[in-house]
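What follows is a single structure, and I will ask about it in a moment.
Note that this complex is displayed minus one protein chain, with the remaining chains in position.
Letters are used for the chains, namely A, B and C, taken in the order the chains are written, and counting of residues starts over at 1 for each.
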């Protein structure tokens, strides 16, 4: 197959009257970032080579020489003494040129029935598959940290907020379990993306397939793909798998940003609900009380670069005529950057959650301030006195105003005082006015009752942890 | 459950000294766009009501009155004579207020054990599920149109381009089948998103669940959900399903933009490969030869608004503390707009593809210009003379320069001329120099050979069409 | 000039075998949104007509008939009884068709030496210019509200936060004046964008200019433009002015989102620094203490749709070959939406700021908690004892730990206690430990001292308010 994409000077430069402009050497090569794909590139070449031998397209001697040469190259790169050259543009040409140096003419037979177009698509898919799996494991560890804290605080009462205003009491464990759900969906998206991406482009060649009697099933299988890609033109011009991953990564970043925002809030003196560990905060030499939540802020701020990476690749692909165009070289840096960003964000968050110290007293006090059990009072009026909910609301409004006027909590109001507003109230009402009771009564599936939270913890361990 | 989100003036305004500012009436209500959810809102209320009756929380008389009232409201809205009021802010309050007018006090019992927070989340999920299914069917129709054209043109040779330069001959059918793969992945993403979104928030109430003995499984089942959402706080503060859909929609828009770009190119005199039908072009009263590809251009241009909708909701959710915040009201307009945009784009594209007239002669002529079978010549040298591929490339380069110098096609070179460059060439070489032969020989799986394309068409019908 | 863009069926449809597809009627017309440009369209036509008469291209009788007809149309639209037709696609064709009905054949002479391409570019520039000026006035009103509150609270001490942690005391007035600067820059960007956009495309015609002896200077002047656009192809294919406005709008939205976030925080019980007025909050019928900061949340959430609009138009223009393409029709909806969004956001914010009640006691108490004057102590050590700053930091760190251990504020430590750490400290140190003094001493230009804030208020009134 031809080098459909730009080939390095040594290979195609002969008839060009002048060499590339200086600025071309600045804009064109990808070796500075695609060297990261070296292991995948070599694995792909070895699988391709083995298939060529099996199909009789390459003799086994050449095949053995190539495989050995590739192994040596992998070792060189791992050892850090591989002579990368920008003039050779990309990882594929660097490896192939080195192979020629190491084993001579046989190296030239490796590129039979393939091109750099299918080769790079294969490399990125292999890399992304491994990266997705690593990331999945890292998110699982984050879920584990959240679940452990949730179990510890299954009954720790805190104010449940809507509009950042206290609404109803919940438990800290219940709050954290909401994030376990979010990150569970993130893992589902990664798995779906991985499954959809797990098709092998190798053998699509430049764009049209090949006349060599290759066995694409074999190559696909050897590399752990589920199947070969069904259309050769699609195979070399598709970057959906990059974008779908970046979409999933954007949601991970968004979820992290919400939790990070909450940590910043909870750690501020306005809330003072938690203390972040030394390991994830920075201090000031002059204000020793200060623990700046740097890690949480960085995680929150890095959301932007993940969204940016998504937009970068979506923009790049917009309106691009088939098949391969050099524009597509711009897929890798945003992909690598976003993958690194969500990975470090997930791992830093895992550490912060695991190390978190919760001030249960402060949480409880905040839950009792406000009139967070007002809804419970209304529900009681509905259930015990048969009031329509809207009317119960009205009664509760008057009672809360009464308490507010007296400067007391609802639980501190006398029965007489409440009866002036609704004479049928009896002392059963006190059952629902304390925050612990309010929490304990919310036993509907998915509700915040400590027993529910413990059950949710158990189920989550089964659903999410290996 | 309380109206955790802003409730309309009549309900909560009593103690507010002044009414809302004039600008508040401009920024706050959502009824102008969320009325689109009326059918889902009513379906959700009916399922909730039936569950309350089944659980003994509501007596069956009230339940029947509520159900009948809701049916009447649905009929009113369908007929267009429902009295929407902006003062009632949203679809939920509009329906509930009307229900009170229609059936009196019993209406107040419907809002037991729920809030607008879980209600709106349920409505949007129901709407999105139906919309996804509609869209899936529309994309299927587009695939059908592509497959039909692909079958028709399984052997129509055209230049396969990389870098918008001719690389190797392919067939028009093969080209179109690449898009069938793209849209197939899009449908996969919609299906995955739909599955992940198909959990029922109802019963999460304001954020904490409820003390009423509700049966969330029953409500979920009644509304066609796979299960109730597992965590009440997540249930009311999650908008992943909106973003995941917008991500899938962005990829659909991107794929459409590529095909639209190709149609614009192919219809331009520079290429003149296809004629778009009257139905999808516009003319000029003065230049009757002109067929402006307006529909294709609009589809391409609308990519921006879908990407924009994705960024809108990702930005909105960034760094948002739990649980519900009014910011989330901003999810619906981008969702509706993006759904409408990809739907109209898919349907317009289906029509354009179905109506497309292909100029097979022009395609063939373009395929023969250039030296698109040079790769085939190189492959022949490898296969028949045993040259390493890189060396074969070199030989072919010289032969192409020779043809270029003489101003002829490769197939027009004499054997003698070629033998001056590589003496072992025999007349078997002409087998591979004609574009039809080049195409026919690419029989590797996924390759462009007409037989392959026909097989791909058959498989695609099975994989994608119902 | 020709109708380079798609013309309506009646005008170009004759030779088209079939009418537009049904979906085409859905995707193609712009009249639903571009009718908003009617006043600009008519003003542009009147100026064009007057120029044609002045240049002798049109006789004055026809000119008078056209002008009268256009006035009548403007009146009809204003009255709401103009018969808009979707079949006529856009505002230009609707007006022109109606003109023909009203005045007959002469209507056909108006379109001499212009096309819809330069016409729509002119309309949007006129609209945007007026909108920018309106918005500038609205932001000025917001600045006025901020400045008034800043003056009122020039000396109201509050904690100055970095990382959402108390760092040094500042004043509430100083904090608000930071936003006055931000919005001042926003106005500067709007003014620059307006100036750059204020060139007249009229007379560029379809794309190439015209052979009619038109006077573009005259038309430009009549419409208040600074000059005619210098290149006819640029004039019809440029949408920079839309994007530059959307960029400026994105920064406005970002600034609003920061202030909105602070209002949400300050209004939450965790901070309780301010009370938002009834006019901009919503309540709950059951929790009368609740004032949900809906307006602030909506402003914050709407940031997304402004960023989305920016991305929409940037994406649409990416890689678009010259000159006009139908894609560009997609510029108007994002523009209108973003303009409306920042306008309502600015106005709602103005109301919220004007109505804001500040709890000075709560602010002061928060400023005294923490050890916000620790930096002042370090500065004192540098200034009075000559310690290098880094060493002073070290000493202060030990003193703060001492106070922390005793559970007192720095100002409550005895001189003896401090001298155990640094013997040279004298009682002059107390001058700097109280928050009022710390604030008052920061008199460097731009610093937080109340006198500075008052001076900044005076300067800001001169710089920003008319």
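FYI, contacts are C-beta pairs under 8 Å (C-beta built on N, C-alpha and C of every residue); 3 or more make two chains touch, one makes a residue touch a chain.
This is a predicted model, so every value here is computed, not measured.
The missing chain, though absent from the display, is touched by one residue of C:60, C:78, C:101 or C:231; that residue is C:231. Considering the whole complex, the residue from C:53, C:366, C:410 or C:456 that touches the absent chain is C:456.
Taking the complete complex into account, A:300 is the one of A:218, A:255 or A:300 that touches the chain left out. Summary of contacts with the chain left out: across B:116, B:258, B:291 or B:441, the touching residue is B:291. Touching the chain that is not shown, out of C:139, C:154, C:223 or C:243: C:243 (per the contact rule at the top). Contacts to the hidden chain, counted on chain B, fall at residues 159, 161-167, 264-265, 267-271, 285-294, 297, 311, 314-315, 318-319, 366, 369-371, 374-375, 378, 390, 393-394, 396-397, 400-401, 404.
In the full complex, chain C touches the omitted chain through residues 1-5, 11, 14-15, 100, 105-113, 117, 160-164, 167-170, 174-175, 177-182, 185, 188-189, 192, 196, 203-214, 216-217, 228-238, 240, 243-244, 247, 250-251, 254, 257-258, 260-262, 265, 300, 303, 307, 310-311, 314-315, 317-326, 374-376, 378-379, 382-383, 388-391, 393, 397, 401, 432, 439, 441-449, 452, 456, 459. Listed for chain A, the residues touching the missing chain in the whole complex are 2-7, 11-21, 23-24, 26-28, 277-280, 282-288, 292-295, 297-305, 307-316, 325-330, 333-334, 344-345, 347-348, 351.
Criterion: only the chains that are shown with their structure count from here on.
In terms of their C-alpha centroids, the spacing between chain A and chain B amounts to 23 Å. Centroid to centroid, with C-alpha atoms defining each point, chain A and chain C lie 33 Å apart.
With touch defined as above, residues shared between interfaces to two or more other chains in chain C number as follows: 285-288, 292-294, 297, 311, 314-315.
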